[in-house]
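Every protein chain except one is present and positioned as in the full complex.
Entry: chain A
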Amino acid sequence: MSLSMPDFTKPESKRLDLRRILAAPGVAAILTILGTVALWELAARTLNIPSYLLPAPSAIFSTFPSIGAERWVGHVWATLRVALLGFALAIAIAIPLAIALVRSPALNRTLYPLLVIVQSTPVVAIAPIIIVVLGAGDAPRIVITTLICFFPLVVSTATGLAATPPELIELSRSLRAPAFREITQIRLPFAVPYIFSALKISVTLAVIGAVVAEFCASDAGVGYFIQFSTSMFKLPQAWAGLFVLAGMSLALFQAVSWAQKLLFPWSLPRKR
């Protein structure tokens, strides 16, 4: 009788449930964020911090409705479009480039130093030049975004392509298979975990790239919105933009993680 009846009154079972809830994925993170926001609100109110230094979370959140959904969507879409197009262009350049670097030692010797030089040049500094050269529109912003986010992709993909078990490369050679199949059937799949860890970094860099481009010249986008709000001394509004940007980066990062889980489940470390 007592065996078949779940006993909700026992204090132990309650404590156990709480522990299980805390251990669930995401719960700890959400609690941490909520706690930080609460502390922040408390500090802003009790310490009387001026809102241009650090606005209270309540002041920041109250700007969301006052801006209006339509404007938010417009700014988010402007930034997202540039970030995603720049990211896509970076992938389209980085992966063939990495294949070329791995296939040809000569290219590796000549192109790689060039890539390092490009990477060492602060893109933020050449962004205004790119805008002058490419003119108005999305094109210069996409180029800036690509420049910022493609390097980790090239390096990681090339590393992954080269990390293939040498036995399989020998097997491929011994079969006298066409060279492109060594890439498509052996090297690229083996590089998938490397490519995805780079994609996660690159997609957040793409958001940074889009914002940098908006700082240089634009009339829309979340970066533009932050800059515009600051110049009008609407600090809570600028902070709201910052939160939106952070949310976008987080969402894109998650989307890449999901894509990997969905498309290449075997490439994830096995849970046992």
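Following the convention adopted for this analysis, a contact is a pair of C-beta atoms (placed from the backbone, for glycine too) under 8 Å apart; a residue touches a chain by one contact, two chains touch by 3 or more; residues count from 1.
We adopt the following convention: contacts and distances are computed from a predicted model.
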{"item": "Name under which UniProt lists the unshown chain, selected from \"Xanthine dehydrogenase\", \"ABC transporter ATP-binding protein\", \"Oxidoreductase\" or \"Cytochrome b\"", "value": "\"ABC transporter ATP-binding protein\""}
{"item": "Residue among A:Arg20, A:Arg45 or A:Arg181 touching the omitted chain", "value": "A:Arg181"}
{"item": "Contact set of chain A toward the excluded chain (per top definition)", "value": "165, 167-168, 170-178, 181, 185-186, 189, 264, 266-267, 270"}
